[in-house]
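I have a structure here, written as structure tokens, and I will follow up with some questions on it.
Here's a slice of the assembly, chains where they normally sit.
Letters A and B mark the chains as written, and numbering starts fresh at 1 in each.
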Amino acid sequence: MNVNVKGEFAPAAEQHVDRDTANRIEQFLFREARLLDSEAWEAWLALMTPDIHYWMPAIENRRRADRIGAYGPGRGAYFDDTYLDLQRRVARFMQPSAWAEDPPTRHVHVISNVEACRTEVEGEYLAHSVFVNYRSRGEADNDLLLGRREDILRETEDGLRVARRKIVITQSLLMSKNLNTFF
Amino acid sequence: VYWDHQIYEQELEKIFARSWLFLAHESQLPKAGDYLTTYMAEDNVIVVRQKDGSVKAFLNTCPHRGNKLNFTDAGNTRSFVCNYHGWSFGIDGALRGMAGQELFDASGMKAGEHGLHPVAQVASYKGLVFGNMDPDAPPLDEWLGDFRFYLDVMLDMDGQGTEFVGSCVKSVINCNWKVPVENFIGDIYHALWTHDSAARAMLGGPVAEVYRDPDSYHVNYNGHGWEFNLDVVGNAATLGDKEIRKYLYGIQPAVAERLGEFRSKMIGSISSVSVFPNLSFLPGQNTFRVWHPRGPGKIELHTWTIVNRSAPQDIKDRWLKGTMMTFSPSGVFEMDDGENFEFSTRTNAGFVTRQQELYMGLGLGTRLTDTDLPGNVYRNQVNEANHRAFYQRWADLLSARSWKDVPKRDKAALRESAFNYDDRKVSA
């Protein structure tokens, strides 16, 4: 999944957080997934920090020798969102006139392989995870996506919050007509 | 029409293998050796910048045993080497060598006959590179004809041309290719209803009631079509970014000087465009896209973001972000459209359903004859005139054995000089 971009996901010298924190982080990510599965969009949005950067780049096929790799800032993206952008997406999901979302899409977010490390910032953690995102709409539309996430989670007064999220999927040609979902 | 495999095979042969198809924007290939791979319908092709600055295109297939030649989306290279037996081709398509060359020589092989299969014609219009598989097809300038008068609104606002920013985003939609082309060629009407939720999310209110706009149009030429009003920034507004609107208002006076007052009001107005057969874009939102057919019920959508080369970097970045938020697989507008595209196709699975006559008569009788605008012009952008012109062109090509059987319905009114506004060449 680094696909030739400086081995971004590859483990290096990493300091894992203590087990209590690891546990809290895992439960936080599971709860977040449950919010998404139950279309609790606003409650989900409340788990993002106001300065969130929520990024899901588009993937290109490039030669290994091509230094720019499969993805990067300033190239195509599915999400490259600030809090305002996420808010707008949530607002759209919640419009009664979002015909394409009525009947509702049914989502399942499987989250696993959660690993949490300390960062240089006190009170911020780097959390790795993988996901299976499966959606069904109407009679026979079923979409499957798998990928990896790299989150910066921040301790706040209200508990953990997502301050940065990077989502990298494996598909370069997206085999779905849209991404009416979050990751 | 939307379901039948036989018709689809005919479309590949009679339409896609004879039409000018969009290949690339020149800005994607700044240097010699820069290449990208794309499709002409289902044919995968390599488009590559030559040492002399020209652009060539080839089937992305090795002429030895037919393996796919290049597996990347883009890059820079001195040669293309096939994975199977290692035949090597220059960026000019010439066969340059292989292991065991002496054996091929001894077999009487003429290397000159085994280069990459070229796309028969390649030509550009103000930065857009098109290809045509048919050596007998009329030239690009004739194909586009007077439609270039409108294309200049997007491509030539200030004589400095345009460029693509960001990379290509690709997705699969289970619809017939004609459905989205029809949508972009003239269907602003759907926006009112389909995009209500997205408009409210991005703008905080519903879509403008365009059908009441007295100063709006459908225009078409050779099956290409543009629907628009003259509100300057109506499309751009949906990006929810006032810097972009400011930018457009800022450049409008200069554009008016160059292209005239009328066209300067089209630069980001409520509008949409399809170039026959399968290229579409939206002025103002600046999404640029090709709907590649993949059988009668499936397409592969390639999208880019097009901007004025002269725009500030910050404005370019905002447009890149804007197309992502609106017209991309995760875009709030595109999510609404996708369902419509797919289910306008899928209903045709029904045997009785696909016999049903649909309605395409909106705007019958709105043709304007007393206008200076080139092409076929219709009053009110809420119209289906462009739809009808598109399907007419489609039927003309589908039933024509050769080019001389294709009726010349539209005649150019403008001279070639009409597209060269000053001495500065449009750099692209």
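In this text, contacts are C-beta pairs under 8 Å (C-beta built on N, C-alpha and C of every residue); 3 or more make two chains touch, one makes a residue touch a chain.
Please read these numbers as outputs of a predicted model, since none were measured by experiment.
Q: Quick one: what's the chain stoichiometry for the entire complex?
A: Taking the whole complex into account, we get A x3, B x3.
Basically, only the chains that are shown with their structure count from here on.
Q: At what distance in angstrom does the C-alpha mean of subunit B lie from that of subunit A?
A: Measuring from centre to centre gives 32 Å for this pair.
Q: Taking the complex as given, what residues does subunit B use to touch subunit A?
A: 71-76, 165-174, 193-194, 196-198, 200-202, 240, 300, 317, 320-321, 324-325, 328-330, 332, 334-336, 338-339, 341-342
Q: Under the definition above, what is the set of subunit A residues touching subunit B in their complex?
A: My answer: residues 56, 58, 60-63, 66, 74-81, 85, 88-89, 91-92, 95-101, 172-180.
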